[in-house]
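The complex appears here minus one protein chain, its other protein chains still in place.
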Amino acid sequence: MDDIHRFRDDSVGYCIEDLSVGMSAVYARTVTETDIVLFSGVSGDSNPVHMNELYARGTIFKTRIVHGMLTASFLSTVIGSKLPGPGSIYLSQNLRFRAPVRAGDTVEARITVTEIIPEKNRVALKTVCRVGDKVVIEGDALVMVPGR
Amino acid sequence: MDDIHRFRDDSVGYCIEDLSVGMSAVYARTVTETDIVLFSGVSGDSNPVHMNELYARGTIFKTRIVHGMLTASFLSTVIGSKLPGPGSIYLSQNLRFRAPVRAGDTVEARITVTEIIPEKNRVALKTVCRVGDKVVIEGDALVMVPGR
Amino acid sequence: MDDIHRFRDDSVGYCIEDLSVGMSAVYARTVTETDIVLFSGVSGDSNPVHMNELYARGTIFKTRIVHGMLTASFLSTVIGSKLPGPGSIYLSQNLRFRAPVRAGDTVEARITVTEIIPEKNRVALKTVCRVGDKVVIEGDALVMVPGR
Partner (left out) sequence: MDDIHRFRDDSVGYCIEDLSVGMSAVYARTVTETDIVLFSGVSGDSNPVHMNELYARGTIFKTRIVHGMLTASFLSTVIGSKLPGPGSIYLSQNLRFRAPVRAGDTVEARITVTEIIPEKNRVALKTVCRVGDKVVIEGDALVMVPGR
């Protein structure tokens, strides 16, 4: 079973029958200045708190901060790539932004299964991003997962 | 009001006293294949539904789709850049993903003020992304806005 | 065992004791024009066969082709991320370029374990990239893998 699992095609995610409450998966990444610039380019968000160091020094953040939606995207990465993974359909995501992230911070995005609704092929997920011990984003997601 | 808006310093957002229910702002953008590739790079999400055309053809989407969080980031762009704009602090965002977006689609992200809570310096926003008439993402956001 | 495996931290690759001849892993991706442009930027290779459509039309390839080293990098992606994965050290890679890849092609990069040399903590791998049934790159790699 273990070997079969090892060769599980990573373009195939979990089926609803494979999921159980408490399952968890993580994506961790150091966010660089490059990521801020590229995200600004694709999102169009060139708000000075992200792009203008002189402006950002005058804010409560004291330096440029990472776009909240870039940090939030790491949650989507775990959901789409790992848990439940490819084949699942993202229905909703709630995000509460708790603390800023700065270039150089390493963000850990963690997804945990909190509820399975088999009659609707849905799974509820707790979604948390941390830098060290500090929660920077928390929220919940709802995903549709195929049955076998 | 419109003219004042047009010529405001775009590094200074609205104060709570300047906002009223029904005010609205938009960011619209054609999402390209390049945006998908770059967003995959910064988010780490190389889920085959975004990156592998042969895989995507076998899904209900029939072709590669845009990352939902990339589309959602356009909402954040309006909030951080236009309404309420720089100086506001993003507290929360709820997203409901209603329909897929594909390379070549032009997304309109619209923010509308729905409630002002002056004693807490907060404003509630309706947040909607459309492709043509079709709603692709809808939700709500809560933002803290400085007073004068 | 299966559940433990499912939550195997994907920042931890296989140990030499976990590997056996015939194990295999894949990364598949549609190569876009964007990938060609970005790879040209990071590699410095702006050879006209990749970047100049008018020039490329006059070559045996008839259109711009993907940089061979970009296609080859997908092999490295499988080795570094999946098999043997993080913690392994890439010692060598031989590449034979068999056929061109063009923008829009979906490349499948497959790694297969061909030999295990436990006394040296090394594993030999067959490394093949295909577009459909056609082999575009083939070769071998040697990787050092930690013991338990």
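Letters A, B and C mark the chains in the order given here, with residues in each chain numbered from 1 onward.
Throughout what follows, a contact is a pair of C-beta atoms (placed from the backbone, for glycine too) under 8 Å apart; a residue touches a chain by one contact, two chains touch by 3 or more.
None of the values given here were measured: they were computed from a predicted structure.
Residues touching the missing chain, restricted to chain B, are 37-38, 40-42, 44, 46, 51 (touch as defined at the top). Annotation for chain C: contacts to the undisplayed chain at residues 11, 27, 29, 35, 38-39, 41-50, 52, 55, 59, 67-70, 72-74, 76-77, 80-81, 85-87, 89-97. Mapped onto chain A, the footprint of the missing chain covers residues 28-30, 32-35, 38, 104, 106.
Definition applied: only the chains that are shown with their structure count from here on.
Separation between the centroids of chain A and chain C, computed from CA atoms only, is 26 Å. Inter-chain centre distance (chain B to chain C, centres taken as mean C-alpha positions): 36 Å.
Centre to centre, using the average C-alpha position, chain A and chain B are separated by 17 Å. Residues of chain A in contact with at least two other chains: 11.
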